[in-house]
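Just one protein chain is left out here, and the rest sit where they should.
The chains carry the letters A and B, assigned in the order they are written, with residues numbered from 1 in each.
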Amino acid sequence: MQNSGIRKPGCLLGAAAFAMLMAGSALAATPKDTLVVVWAFDDTITMDPAESFEISAGEFMGNSYDRLLRYDVNDPSKLLPDLAKSWTVSPDGKTFTFELREGAKFASGNPVTSEDVAFSLQRAVTLDKTPAFILTQFGLTKDNVKDKVKATGPLTVTLETDKSYAPSFVLNCMTANVAAILDKKLVMSKEQNGDLGYAWLKTNYAGSGPLKIREWRANEILAMERNDNYYGEKSKLARVIYRHVKEAATQRLLLEKGDADIARNLTPQDLDALKANKDIKETGTPKGTVYYISLNQKNPNLAKPEVREAMKWLVDYDAIGDTLIKNIGIVHQNFLPVGLLGASTEKPFKLDVDKAKGLLAKAGLPNGFKVTMDVRTVQPVQGIAEAVQQTAKRAGIDIEIIPGDGKQTLTKYRARTHDMYIGQWGADYWDPHTNADTFARNPDNSDDAKSKPLAWRNAWAIPELTKKADAAALERDTEKRKGMYTEMQAEFRQTSPFVLIYQMNEVAAYRANVENLKIGPTSDATYMFKVTKQ
Amino acid sequence: MTIAEQTRGGGRRSARLLRGADTVGRFLLVIFLTYLGLLAVTFFIGRVIPIDPVLAVVGDRAPEHVIQRVREEMGLNKPLWEQFFIYCRKVLQGDFGTSVLTSNPVMQDIRRAFPATIELATLGTIMGAGLGVPLGVWAAVRRGGVADQLVRVMGLIGYSVPIFWLGLMGLLVFYARLGWVGGPGRIDVAYEYSLTPVTGFMLLDTAIAGEWEAFGNAFSHLILPASLLGYFSLAYISRMTRSFMLNELNQEYVIAARAKGLTETRIIWRHALRNAMVPLVTVIALSYAGLLEGSVLTETVFAWPGLGLYITNSLQNADMNAVLGGTIVVGSIFIGLNLLSDILYRLLDPRTKTR
C-alpha cells in the first residue's frame, strides 16, 4: 500500500548516509620524498623568466633557474656565486666580466656555456616584456644588446653599461629572475616564427636549477622535480608540489590534517591558533614589501601639505600592528623596507586625532571633508582600510570605501582617477633604487608620461627628490649612498602623500617533520630545494 | 467560433504557418541569434568593465611602452564594433583565443574545468532526483499530513539557506572537526600528481587506472559539495514531484484504477508516477542545467576547479577570451538541455503525439 511510498525514500536515505560514512577515508600524510605546499598563486601567468614578474612565479623561478649570482639569504647585502664563479668590474665601472663555473649542465643535459648566458640576457631585452626594465635601465636596448652583452670566451661573459652605476646596483639586478640562464639549444629548438621560444616557454622549462618544473596548471598546481644534473648539492626531495588554495582557512585545515606540509597564506588568527599545535611550526622573514595608503594630489583637499600630514596622524599603527597584521607584518613608516641598504626604522607617527584636527584646521578644513578610498577586497588590506576609516572619521574625514577586485582598483589607480588608494609595493630586485625609483622619482608628471611610478600615480611632482634618487643610484661609495637614502627617507616621511603603514613579514606554517625551511627576503629566494623531510 | 477566435484568426493562421516552417533551418536561425546575442552582451559587458585587460597580461610594473605595445597586439585600440567583428570571425573559424591568465587556449582550459563541474553536477542531480522524486511522491500521497509538511519544510529550507554558508559550515563540521570527508579540491595532492587525466573525471580516471584508494579519496572530496548541490536540487525536484503527482492523483484514470481494485502501490508507482514523469524529466533536466552552469559559490567554497570558478576568475581579470568561451559553453548547455527536455517531453507525452 502507501507504505512503499515511505519505505523507498527511507532506504535511499540510509544508502546516502552509508555512502557518507564510507567516504570518511583515512587521511594519510604526504609521501616522504614529496613536499606539498599550499599557496595562493593565481597571480602566476607564465613560466618564462623573461616575462615572469609575479610574486609566486618568482619563487618557482628561484628554485628552478640558476642565474649568474644570487644574494645571500642570511645577509642580503652579500652576493654569492651561482653559475658565475667570479666576477670583476672595470675601473671605469662600466664593464662587468663574469667567469662561469665549469661542468655545469642544464636539466636537459646540455652544458652551460657563455653562449647560453649571453642568449638569455639578450633574449630578455629583445622580448622586452614587463621585467626587462631591470636590464634595460643600464642602457641595454634591442639594438645594442648583442654588442653590450657578449660571450668573450667559452666560459666568459661581459656586460657593458651606459653609465658607471653603483656596482652593487648592477650586480644586485643580475640576481633577478629576468637574468635567469636559459638552455639556448633547447629554447631555440622550440622557436616558432622567430619568437625566441616565447610561446613554448610560457608553459615549459629550460633551466639548470636544483629543481625542474614538470607541470604548471594555472590556478591549480605546479609540480617540480629534483634536477639530477644540478651542479651543486642535489635536492633531498624528489618532488615539490605547490597546490593553489586561495582560502587561508582551507590552507590551515589541509596543514592540520597533514594533507599539506607547508601553508603559506595564513591569517594572523590562524598563526596564533597554530602556535598551540605541537605538530606545526612557523617561520617568518621580513619581506621587501611595504603597505601604504596614498593620497592623489589631483584631489585639492589631499594636495594640501597639512592634510597629507594629518592623514599620517590618523592611523592607529599600534592597534593595527597588534591585531590585523599581528604575525604577518611589522609597523614601518619608510619607503625602504628593512633589509635594503640604508633603510630607516624611524617611526615618528602614531594615532593623534587632536594633532590631526589642528592640522586640518590650519588647512582650512576644520570640519573635515569627504573622500573615497579604493580598496581591494582582501585581508588584511580591507581590515586596515576599515580601521583607518574609523579613525579618520574622528577627525571629521569621511572616507567612502570603494571595494574592488585587485585588477579593478589597480586600473583606476594607474589612471590617477582615485582619491585615496591602499596598496602594497614589493621590491623588484634587492637594491634600494627599486623603491626609490617608484616612491621618490617622478621625472614627468604629465598625464601621458612614459613611466608611471607610484609618485606619478598620485600626481606628486618632485623634481628635487627625483634628482636625489638619480644621484643615489650612481653613487659608487656604499656608505655615502646609504646616507643619501637616509636623507631621502626623512624628507619623504614629512612631505610625501604616502602613509606608509607596515612591512610585510611573510610567515609559513609547516609540519614539524619539515626542516630547513626559510622564507627568503624576496620571493625568488625561498628555496624549497634546501628543505628536508623526516 | 467566438469573436475572439474570429479576430485573432489572421494571427493564428500566421502562427500555424510559422509552426509549419518550424524546420531545422528556422531552429538553427533561432539558436544562432541567441548565441550572437549572448556573445554581444558578454563582449560589451567585458569591454565596459573598468578593468584594463592589458594589466592581466603585463602586470603592474610594466613600462609604458610595453603596455602600449601589448594593447595594440591585443587589438584593444580598435573601435569596439571592429573588435567584436574580429572576435566573431575567429570564433567561426573555431578559434576561441588564448586565456591570458593560464596561457592556454581557452577551449583547453574549458575541457579541463568542465569535467569537474559535470562530475559535481551529475552526482548532485543523481542524489537530488534519487531522493527528491520519492520524497515528492510520499508528500503527495500523504498530502496535508505530517510527511507532507516535513517534505515541504525540508524543501523550503533548501530554498532558503545560503549555499556558501552551508558549505562553509559543512566543511567546518565534516572535514575539520569530524574528518569524515575530504577537504576542498577534487583529490588529495599526493594522488593528483600520480594521476594522468584521461577523461578528466576523477572518479573515472582513478577507476580506469585501477587506483581504488585514489578513487575513494576522490569520492570523499566529491561527496560533500555534491550532497549540498543534491540537497538544493532535491528541494526543487521534490516540490515539483509533489505538485505533478497531486495533479495525476486527481485524474479520472486513478479513480478508475482504484475502482478496478489495483493496489495503491501499483497505482502510485506504476501509473501516476509514470505520467508525472513526463513533466518531471523537464524539471530534472533544468535543475541539472542549473548545476552545470557552474555553481560559482559552491565551487568557490570548495576550491573546486570547475567552470563557474573559471568564468568568475577570468571575469575579475578582464580575461575576455576566457569569459566569452565559458559563456558560449554555458549558453550551449542551457539551449541544449532546454531542447532536450522539449524533445523528451514530446516523445514521452502521449498527448503531444496525437496532436
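Simple rule for what comes next: a contact is a pair of C-beta atoms (placed from the backbone, for glycine too) under 8 Å apart; a residue touches a chain by one contact, two chains touch by 3 or more.
Note that contacts and distances are computed from a predicted model.
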Query = The chain that is not shown, which UniProt protein name from "Aldehyde dehydrogenase", "Glycolate oxidase subunit GlcE", "Cytochrome c550" or "Transketolase" does it carry?
reply = "Cytochrome c550"
Message = Which candidate, B:Pro63, B:Pro184, B:Pro279 or B:Gly331, sits in contact with the chain we can't see?
response = B:Gly331
Query = Of B:Gln68, B:Gln83, B:Thr122 or B:Asn247, which one is in contact with the hidden chain?
reply = B:Asn247
Note = Touch with the missing chain holds, among B:Leu28, B:Leu156 or B:Ala256, for B:Leu156
Key: Touching residues (missing chain, whole complex) on chain B   = 2-8, 11, 14-15, 30, 33-34, 37-38, 41-42, 45-46, 48-51, 149, 152-153, 156-157, 159-166, 168-169, 172, 176, 243, 246-247, 293-294, 296-297, 300, 308, 311-312, 315-316, 323, 327, 330-331, 334-335
Request  = Over the whole complex, note the residues of chain A touching the chain we left out.
outcome  = 247-249, 252-253, 267, 269-270, 273, 316, 319-320, 322-324, 375, 377, 379, 382-383, 385-387, 389-390, 400-405, 408
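Keep in mind that, in the parts below, only the chains that are shown with their structure count from here on.
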Inquiry  = Rounded to a whole Å, what is the gap between the Cα centroids of chain A and chain B?
reply    = 39
Chain A contact footprint on chain B (complex, rising order) = 49-52, 55-66, 69, 99-104, 109, 112, 127, 130-131, 134-135, 137-138, 141-142, 147, 171, 175-176, 178-185, 188-190, 192-193, 216-217, 219-220, 223, 227, 263-265, 268-269, 303, 305, 313, 316-318
Ask   = Okay, in this complex, where on chain A does chain B touch?
value = 1-6, 8-9, 12-13, 16, 19-25, 27-28, 30-31, 34, 36, 42, 45-46, 53-54, 128-133, 202-203, 217-221, 223, 239, 241, 243-247, 250, 253-254, 256-257, 259-260, 405-408, 410-412, 414, 428, 449-452
